[in-house]
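Below is one structure; the comments refer to it alone.
Every protein chain of the complex appears in place save one, which is left out.
Now for chain A:
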């Protein structure tokens, strides 16, 4: 038998049920990997005792012949944006350092109720704002991948970005520190890190997963979703994470489909749209080539390929960088030093001084930048020119997709415009960093389900991902197409252990 930590969620679940190994053995194996991977800085808090506790419950239930839960025996990582009762929740910020919620987010609560155990709280970009994990107050996560040359020539040892904001999740899964993890996606925060690290992740339709108890970034865009190494694992986790929550007004009151049971890589009768606007001049040649391979794979799976147009694509990024900061500037106003989290009260300071000092201390530069952008675009005199206009364009972008989906059932695009880059490489230029989201942001603005699956490695040996975008509520087609690609791409590459 291979290492327990190489197993997928489905394999752990089934192997545990079959008695191939105990839940405790699994938890211990992952706990050991987590403890040995400090160099990746993937976790803010490690909770080996939580993983063991859930494993113990699973083992006892099995021994007693009780019915097992969907995720009995499966340990996972939890992005530190989900509030976890009794376990520090920071959103990777100094502002919330030491904050221990008295409540459990709906999504994490569902996972624990389904038998999953928590390996720890995963690092991320501060308040989920970033594409490289460099904005975390607790230091950036490092990707387990390193550049090498396919021709055997020497690469370099530069520390690479695991993507963001769910970079702790992507790095930990790629490095076998956990078989799966939660992520959240506002403009690509599940998909881009998945692509950077050679794993899969799905952002479901907006409203599928409750946002209750997730530290808010941009309310109209934030969606939780799973990240794992296989499409099947994503389906398994999403079934547990999704579902109506009366505590979230934007949650969809719909039954959760049995995505795993209906997984099928047979795409006969499906039409795949290829949006021409996603192939701009100067698109990375390796990514263009991978995209072409992806098209062939889907054809091979029985799908018909059609060209489609999403004419407002070029406005998606500016639209996103108005709406998301606008919402964030308001969502983050509650971090004021009055009730919880950091408080910086200089001698003789009044209330306004306390706000300024607390927020100057508690927020990092990227968070401050976005709060300022958001405050600006909502200000009197600018509101119509920016926010109102952006909402109109957002509606046009959503309409683009609706019209495209009259001609096809799903869209195939690259996930990110490049492979992972070295830490520090883009930090100085926020606009270059924002461009990372160019392919992922449109689906977020339209609230559509979208998934990243690995397609292959580039010339430097770094993973590249493909993105599948589906119709609203049609996660099944997205997962099925992901499975078709997964089967054909045969992506088995894994980073060599250096940490």
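Details
The criterion applied here is as follows: contacts are C-beta pairs under 8 Å (C-beta built on N, C-alpha and C of every residue); 3 or more make two chains touch, one makes a residue touch a chain; residues count from 1.
Definition applied: contacts and distances are computed from a predicted model.
Missing chain, UniProt protein name: "Aspartyl/glutamyl-tRNA(Asn/Gln) amidotransferase subunit B", from among "4Fe-4S dicluster domain-containing protein", "Branched-chain amino acid transport system permease protein", "Aspartyl/glutamyl-tRNA(Asn/Gln) amidotransferase subunit B" or "Alpha-D-ribose 1-methylphosphonate 5-phosphate C-P lyase". Annotation: of A:30, A:112, A:212 or A:491, A:212 touches the absent chain (contact as defined above). Contact with the undisplayed chain is limited, among A:22, A:264 or A:330, to A:330.
In the full complex, the hidden chain is touched by chain A at residues 82-83, 89, 91, 96, 99, 101-103, 105, 211-216, 218-220, 246-250, 326-327, 329-330, 332-334, 336, 338-340, 351-352, 355, 375, 378-380, 383, 387.
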